[in-house]
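Working notes for the structure below.
Removed from the display is one protein chain of the complex; every other protein chain stays in position.
Moving on to chain A:
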Amino acid sequence: MTATKIPSWQRPVSIAPLVTFRIVFGLLMFGSLLRFVLRGWIDTLYVQPTFHFTYWGFEWVQPFAGAGMYILFGIILVSTLMITFGLLYRLATILFFLGFTYVELIDVTTYLNHYYFISLVAFIMIWLPANRRYALDTLLWPVIRRDKVPAWTIGILRFQLAIVYVYAGLAKINSDWLLHAEPMKTWLPARSHLPLVGPLMYKSWVAYVFSWFGCLYDCFIVFFLLNRRTRPWAYAVVVGFHIATALFFPGIGMFPYVMIVATLIFFSGNFHERLLSWLPGYGGNGTNAKAYTFSHPRAIQTVVVIYIVIQLLVPLRFLFYPDNLFWNEEGYRFSWRVMLMEKAGTAYFTVKEAGHQRATSISNATYLTPLQEKMMSTQPDMILKYAHYLQQDYLKKGWKNPEVYAEIYVALNGQRSRLFIDSTINLAAQPLSWRHYKWILPYK
């Protein structure tokens, strides 16, 4: 071995962590998407709505008509099993990444941080040699089998998890979370039906314990997972913490399970070798000790560094916006801000013809599903998109220069509701922008 010449990020390490990750990620995605289908959410989210809150620049991403969405989900489901079994792995990961991301891009309403996480991980997995061992691909083409991979292929997944945890932790360092224990103080009494711990849910100190522990956990768990000596304990805490969150906040869906499964990547190659050896047909080490190497290591290195920089910067873009982040939600998405606030709003829209020849109040239910209305009522960019849609709709109805006004009341983290945006501004004339929307009223 000429170890001195190989940089540490390219050092060959056991492929086993990648193999475990491939199998459990594929299975979890299969279960998660099957749950989605069985709950009828394809219909609720992608068939029923007549209007979708598209992402800026992705307006062309629309749901497929007829059975199209069901076919798309069928393809994604098949791809998850192909990933699990390592069959045509590159094709499977590309299908999964494109399919899943397409679905997520249809409507901002359904944005969840862990969906974003899944898209990112799927993108990374396209480039990883996770099918080079214990996969149908190696059965079909034994020559591709490798027992070692460059260290960075595992490191990049650990990095992605570290980003999620640390940024989620940093986001919790704010006065609402730490000093007022909000939104925990609002949410926990709703869980008073739980056996044994139920009565504690009304206690203020319990909300503080949840808040502080959650913050410390998110900020530091990665470092204990990275340390070999603390790792088993840290993983026990991961499992306990996420099972607890699943029990207390069932609304967050698959997120706890995604994290429990994904954090397995922190364990060593030896651990994963032992884990996989319990599976049928997992041969011992050493039959082909050849290490996997990328054909263009320089290019790969550059891409990985760019990716890392982007991941570090994107969650910080909120720093470019004034006023309160929770109120404005400018730079809020794609930043690992999970379970941070209780925010609710009620929005009354009025469309007026220029010169006010005609005016009508809008019944949001005619345009939006209850979930879309709820999400729109508190998020400025969605309010603007909806206003533009109303403008288009009234243009079609033959109105001249329809103006759109909105009287919106928002309550944030246990405070009373108050006027959210300037109700005298014609939203139809306001452009979508990366800059601060001046029509949002100041938080204080």
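Convention: contacts are C-beta pairs under 8 Å (C-beta built on N, C-alpha and C of every residue); 3 or more make two chains touch, one makes a residue touch a chain; residues count from 1.
Assume contacts and distances are computed from a predicted model.
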Subject >> Chain left out of the displayed complex - its UniProt protein name, from "UDP-glucose 4-epimerase", "GMC family oxidoreductase", "Imelysin-like domain-containing protein" or "Glutamate transport system permease protein" >> reply: "Imelysin-like domain-containing protein"
Subject >> Hidden-chain contact residue, picked from the options A:Ser277, A:Ser363, A:Gln392 or A:Ser433 >> reply: A:Ser363
**OP:** Would you indicate which residue among A:Ile6, A:Ala244, A:Leu275 or A:Val314 is in contact with the undisplayed chain?
**Re:** A:Ala244
**OP:** Looking beyond the chains shown, say which of A:Gln10, A:Thr84, A:Thr110 or A:Asn174 touches the absent one.
**Re:** A:Thr110
Original post:
What is the set of chain A residues that contact the non-displayed chain in the whole complex?
Top reply: 39, 41, 44-45, 110-113, 183, 186-187, 189-190, 192-199, 202, 213, 224, 229-230, 233-234, 236-237, 239-241, 243-244, 247-255, 337-346, 348, 358-361, 363, 370-371, 374, 378, 409-411, 414, 416-417
